[in-house]
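Complex shown without one protein chain; remaining protein chains in place.
Up next is chain A:
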Amino acid sequence: MTTLALQRAEPLGSASTAQAFRTAQGGLIERRRTLDFTFDGKRLTGCHGDTLASALLANGVRLVGRSFKYHRPRGILTAGSEEPNALVELRSGARREPNTRATMAELYEGLEAASQNRWPSLAVDALSVNALLAPVFAAGFYYKTFMWPASLWEKLYEPMIRRAAGLGRAADAPDPDIYDRAHAHCDVLVIGGGPAGLSAALAAGRSGARVILVDEDFVTGGRLLAERREIGGESGAAWAARAVAELQSLPEVRILSRTTLFGVYDHGSYGAVERVSDHVAVPAAHAPRQRLWRIVAKRAVLAAGALERPHVFGGNDRPGVMLAGAVRTYLNRYGVLPGRRVAVFTSSDDGWRTVADVLAAGGTVPAVIDTRASVPPQLRRMAEAAGARVVVGGYVAGTKGHLGLTAIQVVDGYDSTETIACDCLAMANGWNPVVHLDSHLSRRPVWNEAIHAFVPGPLPSGMRAVGAAAGLFSLSGCLESGARAGAEAATDCGFAASAEPAPATDPESEGHIPLWRVPRPKGKAFADFQNDVAATDVELAHREGFRAVELLKRYTTLGMATDQGKTSNLAGLSIMAELTGQSIPSVGTTVFRPPFTPVAIGAFAGHHRGKDFRATRYVPSHAWAEENGGVFVETGLWLRPAYFPKAGETDWLETVVREVETVRARVGVCDVTTLGKIDIQGRDALAFIERVCANPFATLPVGKARYAVLLREDGFVLDDGTIARLAETHYVMTASTANAAKVMQHLEFCRQWLWPELDVQLASVSEQWAQYAVAGPRARDTLRRVIDPGFDIGNEAFPFLACADVTVGGGIPARLFRISFSGELAYELAVPAAYGDAAWRALMQAGLPYGITAYGSEALSVMRIEKGHAAGAEINGQTTARDLGLGGMLAKKKDYVGRLMKERPALTDPDRPMLVGFRPVEPGARLRAGAHFLALGAAPSLEADEGVMTSVAYSPSLKSWIGIGLIRRGPERHGERVRAYDPVRDADVEVEICSPVFVDPKEEKLRV
């Protein structure tokens, strides 16, 4: 059954002669360099210079895919990036890439392509019954059908629709290729490599201006490659090749081919994607698959050309129905006859070019149907001389053929119908300038009645539109406007440029009267091929009141497919204009947004994936930590040692407990370099600090440090740290690891914007100093062996909160702070970052006799929870100083950031959750951060919620889990029991409220 159908499916291509539809000569392909490729597993042969589309047509393959909604057979409509139908899966395995336009896929040896959205095979698609159900799948069907019973939507209807409708399958494995990003600056950016773009690039490039020419094709020349035209006595393709050669010889000109300019952004910024290796099976070693360009140009010349418009008639989606310009591209550039008998359906003079080109390539033209009332007599004579039936003032109403076109039904000017056999129909309904790019910056195109098309409206600053993109469709107009704009753009940039007179071209006629849809179509007449939106869907939207253009789009999905309606939008708009009795410009267009064509996420990500997603910052002791089995944790950009397992330790908790116990009993050292360090100097340094900190600093003497709390202007805590006064007008401040950049930005804001009169300077010195906490009863003994002799660090000479400039290792400048996060006798030693590794190793060596341990961020965290110090989980942007138990230290007699707003009634509500400690009532019970507090016996509800556990740790000192958290009126409730309820992890633990300071509440240990 399947076999039979397959045979029937390929009436043209089953011919065993390879490339049966290749012309005898001509085209820009290299006929001797053949390339083998497969389509749906079938081995085929093409030529170097082919696209997948041209190679398929050369082999007579017209059926390429199934449509999105109705699974209708679809072929190749276009020869460019606007292709709506011929979407395939390219490559296999991890490189499988769905929805690739066959018209853009450059053929390479071994290319594997597969059709998509069909089951079990392209020729026999079981789901094509959707076409029979077309009334069900009409516009807005998902709003109207499958709605009852509602319970079936998620289980049945949605999965069913999703399976039936769709495009290709993404690869299941990670993308094995690399993607690159590049930045470029230029004087003149030329968008498009057709006659207008080449002229512009030449005019600008010859002046010495830096020019970048971006062209999406792999051969530069645009439609010069696709038409049989003459420029200055040579063929258009030859002229293009000479222009490219000259541009390549100019040192300041760069041609980016295989590059699509996909977005226009503010102030002369542009986005482009270069398909570096898409035309080979596997990228060369170290070569990227694609490269994303960010281009900044002083001037731009938009020469993006125009897209041809299909006619809207019955069965206009049948494989074999193509745009006339595409037919000429396949004939003239690729040496491929898209059919033996090519009928032409045109509303414009240029459609008639197809007749001559088909005849020249050895095909026949059974009929030319022109919708206009009259046509230039010389065109008619030329066609009739070749034996074509010429119908003027008629139209094609419908098409016939099972999986490909076999005949058209033609209605003549007298309304009589005849059927004409053909295997290809070329439609020419005029051209739409590519107005996408110039419309990206919230601009709208304007209607030009003379050419029946939207043309660029007010252009972005610095941009000029030329050639077909500006609605100048004649070749002479392209050459002339391109050269002029290129010269003007270079002149704007300060170069002496002039446009040379454009070379002469062969004569051309531009007559055109579009037919937006045929009067009486036979069968479904599609406006949007890729999303299966027919003219009748637009009528339905009109009947149901979805008439505004943006509503029409959403209701019918017109123009919402991956092609963004490049061939369909105007068809839909024009039908709505007709139905509402409005003009096309008053119906208007939808908004154009980047990207012009789909861009792979990988190209945007570039090298920023996996562990390179963002930069990694290493602490100065990183090498030692790696050598000694440290386990690391990511905190922001930093990779910090979390703990240092020793041989025999079986889990992280065992290690962390050992590290904490060693610090509390002997000595430990921890890398705290990740803290932000801000140097504050100047005559008004103190005045500045007083205004940015909420606690007072006027009494801080030189040689002392103090805890500092910073508020945001809205009254919440921004961050905390320490400020040490190293000299009369010299302070150094620390900020938490996570907030370092934010605090710096805030301080600069205060300095530059709020109080510019203060004589104070700030410098971030986070990178310049390595900083180590040395904590524990033997911290002083350890440090004595590192700090150069002569500096007394005894308790009396250097008491708690002292700070000083010292030297280590024989004269290396260092800073010593007697501050403690752990609650132990502790110091922080800062050394220039370059000595960071050496100083760490010296400390480990010095502490050896005292049993020193390195401890990581886990032990650090355990000890700060044991001491009830707030950190990131508590200073979360929703807590005030009062909430955190810091209310008492706030200054009363100075103005500072956040002073007034922290007094707002809601922030001083005594019912607010405040910081306290928690311990489990049942010894050994595990606590969880994130648990919510409930009164004993209260049913869990939002109303009953009293607060949240913010941090927990297993305390080696207490041999119990402990936690700190925020609970309503917490400090008044010491001794009270509540539930710590955590339904996410199925935990419900009775806890007792206590002081958040679990260890050494009298702070005796840190003052000895």
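The criterion applied here is as follows: a contact is a pair of C-beta atoms (placed from the backbone, for glycine too) under 8 Å apart; a residue touches a chain by one contact, two chains touch by 3 or more; residues count from 1.
By our rule, contacts and distances are computed from a predicted model.
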Item to complete: Name the absent chain as its UniProt record does, using one of the following: "Cytochrome c-type biogenesis protein CcmF", "Sarcosine oxidase subunit delta", "Molybdopterin-dependent oxidoreductase" or "ABC transporter permease".
Response: "Sarcosine oxidase subunit delta"
Worksheet item: Which residue among A:Asp36, A:Glu230, A:Glu418 or A:Asp714 touches the omitted chain?
Response: A:Asp714
Fill in: Of A:Ala741, A:Met889, A:Ala925 or A:Ala987, the one touching the omitted chain in the full complex
A:Ala741
Worksheet, complete the sentence: Touching the hidden chain, out of A:His267, A:His286 or A:Lys1002, is A:His267
Worksheet, complete the sentence: Of the candidates A:Leu900, A:Val921 or A:Ala935, the residue in contact with the absent chain is A:Leu900
Discussion item. Residue by residue, what part of chain A touches the chain that was omitted?
Written reply: 265-269, 294, 296, 441, 461, 713-714, 741, 744-745, 748-749, 752-757, 764, 893-895, 900-901, 903-904
